[in-house]
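Here the complex is missing a single protein chain, while all its other protein chains stay put.
For chain A:
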Amino acid sequence: MSSEKLHEIKKEDKKAIKKFIVILILSALAGGVVGYCSVMFKEKVARIISESLLKFLLGLTPIANLILPIAGLFFILYLYQKSRRLYQEWDGEDEEEMAQIELYLAYALWLSSILTIVSFFLFAVGFYNIIYGLDDDILFRVIFITGALIVSIVIITISHQKIVNFLKEINPEKKGSVFEAKFAKTWEKSCDEAEKLSIYKAAYKAYQTVNRTCSILWLMCVLGAMVWDFGLLPVTLVSVIWIVQISSYCKESIRLSSISNKNY
């Protein structure tokens, strides 16, 4: 490497390191202040917040376990029907109209994915309520919550299937059924180069977002351990997710790099 290039590298580092050190110091100070305040207000504010949150979540179940997925389904159906109507009227060339159809379907898929996770979350909250709540009618709650989860999953899976099948109508080259185990892989294989590029760009953005989220969650778990006696399980889980995310990315990068080296 030329000395000019080395000089350029050092110059770039020198420029960025000042800002990096300032951010590091400010973050440490902010962390110290937040930590201090958390400990100081542990008795007063922490108890109120944790009790209110618990009350809110336990109050939601078991009704929300059924109501939320059904409400979500109405939105998904609305978007699906709107897309269908627009597609029937589409002249085969209007790009803006097709973009609108695909946007509605993308939002419907997004909503169905969020609903899946929310359903699982509410299931966990519901069972927590059963174990630690004061309700006597435990059998009814167990049956209701389990039934609500099954109903949610069925509703979400069927709506997912409808949307995917509609996308396959619009794009006949697409392959894969939502009921098959390797649906994501089959779908990806049937995508062309431009669609694959979009998928990969979106995945990288998700990777960056999860990295940032993990760092925030780590901070919350550390504070939670000090203020709300979370214990070490939450921070351990966040760390595991973080390591798995980064390691799977790095491992795949290395594998792809070695493939391209072999071809070259």
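Going forward, contacts are C-beta pairs under 8 Å (C-beta built on N, C-alpha and C of every residue); 3 or more make two chains touch, one makes a residue touch a chain; residues count from 1.
What we mean here is this: contacts and distances are computed from a predicted model.
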Query = Looking at UniProt, which of "Carbon monoxide dehydrogenase medium chain", "Putative transcriptional regulator", "Acetyl-coenzyme A carboxylase carboxyl transferase subunit alpha" or "Cytochrome d ubiquinol oxidase subunit II" names the chain we cannot see?
reply = "Putative transcriptional regulator"
Task = Based on the whole complex, identify which of A:E169, A:D192, A:D229 or A:E252 touches the chain you can't see.
result = A:D192
Positions on chain A where the hidden chain makes contact = 92-93, 95, 98, 102, 171, 173, 191-195, 197
